[in-house]
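All protein chains but one are shown in place.
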Amino acid sequence: MKHESSLRVRFCETDMAGHVNNTSYFIYLEEARGKFFQEVLPGQVNSVGRFILASTQCDFVSQAYFGNPLVIRSWISRIGRSSFTFTHEILVEGTKELVAKAGAVIVHFNYEKQQSEPISDELRVCLESYLKTETAERSV
Amino acid sequence: MKHESSLRVRFCETDMAGHVNNTSYFIYLEEARGKFFQEVLPGQVNSVGRFILASTQCDFVSQAYFGNPLVIRSWISRIGRSSFTFTHEILVEGTKELVAKAGAVIVHFNYEKQQSEPISDELRVCLESYLKTETAERSV
Amino acid sequence: MKHESSLRVRFCETDMAGHVNNTSYFIYLEEARGKFFQEVLPGQVNSVGRFILASTQCDFVSQAYFGNPLVIRSWISRIGRSSFTFTHEILVEGTKELVAKAGAVIVHFNYEKQQSEPISDELRVCLESYLKTETAERSV
Partner (left out) sequence: MKHESSLRVRFCETDMAGHVNNTSYFIYLEEARGKFFQEVLPGQVNSVGRFILASTQCDFVSQAYFGNPLVIRSWISRIGRSSFTFTHEILVEGTKELVAKAGAVIVHFNYEKQQSEPISDELRVCLESYLKTETAERSV
């Protein structure tokens, strides 16, 4: 199963090169993960204190422009002991042209103990319904 | 006396129209006020909990572009009982061409009591050294 | 008639004070005007080259937070010879609590002649269907 969310590019998210600024893509991925957590992990909506972004990467495949709504498909490509990896595709809504492929490693964190914490069975089951492991080698 | 601060435009602060996006100007004004508080009000650096932005406005006079550092001149144009008004000029460094003229009303706020609070004599004296009242009528 | 548009706050549009950053409000107003032009002025969608933002102001009434979708109501409060004024209200969707009241002066501009240009009768008629003049005095 893949999670899907839609997004409109804000005018200010473009830059003088005429397209969506590269930094804006990471805004979109953050929004997609926010919706994923909200929709997939009921009762654990406040991801601010539970999940830490350890790393993220993005391959820019084609340009995105203001006026073209985007679709972000997200799934889990790895579930570790206390961390898991998102894989995202950003597509132009309608044509489904691939704009970017990205990933993010999320660490399950306990703020009181100030350390990472194993993913609970409950959380693991939720994530597994979106699990699709990657076989192709990611560039960078 | 006028406070001055310099600023480099970030590439992402431009938009597809080719110039600095209008929303970025308010980022620059916020930065200028932050430096003003830090430099003019020693011991009251944490303006986040002390001063609330009640309103702000900006007249866009000429375009600003990536690659042209900006200078922001700030002074106090009004000191009230529990609020005061900043007037700002955004200029191109070097040519001093006027890019924008702006203002902001700041309310002195007590978070514990959750209400505005009179400006102390100490704060008033600090602000008065930057006081220059406006006579010309501001557009909008 | 009032134009309405909805908007979700992006997580990055908040700041460390815990609420929506003041500069983000101007992003929302720009988005609302973009939708207004797109929906109200058919055939004149590319407002980038036609309408210039001469000035904008915002009164911050109450805080907006991540997780609370916003509604922006927009109407025209003044139509001049070559410029017109938007008045905007930003409200919390659902409760309709007033978050901010704002305005923006738009100049109708001819880029080839590099000067402002009178509003055509066709454009004036479109704008007049959203005309609601302000009687109360706006602060700032």
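Letters A, B and C name the chains as they come in the text, with residue numbers starting at 1 for each one.
Everything below uses one rule, namely that a residue touches a chain if its C-beta (ideal position, glycine included) is under 8 Å from a C-beta of that chain, and two chains touch if they have at least 3 such contacts.
What you see is a predicted model; the values in this text were computed from it and never measured.
Listed by label, the shown chains that the missing chain touches in the whole complex are A, B, C. Looking at chain C, the residues touching the absent chain are 11-12, 14-19, 21, 23-24, 66.
Residues of chain B in contact with the chain left out of this view: 8, 10-12, 27, 30-31, 34. Touch with the hidden chain on the side of chain A covers residues 16-17, 22-24, 26-27, 30, 48, 52-60, 103, 105, 139-140.
Here is the rule we go by: only the chains that are shown with their structure count from here on.
Per the C-alpha superposition, chain A sits rotated 180 degrees relative to chain C, a value rounded to a multiple of 5.
With centres set at the average Cα position, the gap from chain B to chain C is 22 Å. For the pair chain A and chain C, the distance between mean C-alpha positions equals 31 Å.
Mean C-alpha positions place chain A and chain B at a centre distance of 36 Å.
Multi-chain contact residues of chain A, defined as those touching 2 or more other chains: 11-12.
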